[in-house]
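Report on the following structure.
A single protein chain has been omitted from the complex, and every remaining protein chain is retained in its original position.
And then chain A:
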């Protein structure tokens, strides 16, 4: 489906960019460029129309008010739904992950989600804050997930999605599973710049977008050191 230039959209950075979410856009762009893949990135604000023909869509974390507003605007706009139905790849993080489901809670009220993933979210008894680690679904062929989570929600998966990972440290969706996966959509509670610690997930999104089985390897010395340190830290905590 990729004709020439890889197009990556960051959805509503004015609403959903609580903490370093820009990192995912920067990392995807860099990893594409290092392989010689021409790439264009778009930051689409909540007062702009959502493009329907980009290859990868990123959506990040946010506070309750902006999360509810983002869901309303994306439902009214409809562009993201069209893009997903046309096969775009998606990485949805934290608040952005919750709003991909059928419903979520913000400011004590149940809000309608985009209904693009078979899941729903409600409030947990406690806030989940700290290192999260999990073994990713073996069908995806990726090394363990490492991230930092910070959320008050708990997410319940329906039969239409698979967990992204089985939790080995931290909470994720419910203490057992973390994130969700369906088609080319990935959702995770590993908040902010999740791809900094998980370059293999970045490459999976790129492979999906360009329809390639493999990509040229990159020098990930520093990312590997970071992964080693954080995977060990999650085990120790």
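A few notes on this one:
By definition in this document, a contact is a pair of C-beta atoms (placed from the backbone, for glycine too) under 8 Å apart; a residue touches a chain by one contact, two chains touch by 3 or more; residues count from 1.
Going forward, contacts and distances are computed from a predicted model.
The complex appears with one chain absent; UniProt names that chain "Lipid II isoglutaminyl synthase (glutamine-hydrolyzing) subunit MurT" among the candidates "Na+/H+ antiporter subunit D", "Ferredoxin--NADP reductase", "Heme exporter protein CcmB" or "Lipid II isoglutaminyl synthase (glutamine-hydrolyzing) subunit MurT".
Touch with the chain omitted from the figure is made, among A:21, A:55, A:178 or A:203, by A:21. Contact residues of chain A toward the unshown chain are 14-15, 17-23, 26-27, 30, 46-47, 63, 65-66, 69, 129-131, 148, 150, 191-193, 196-197, 222-223, 225-226, 229.
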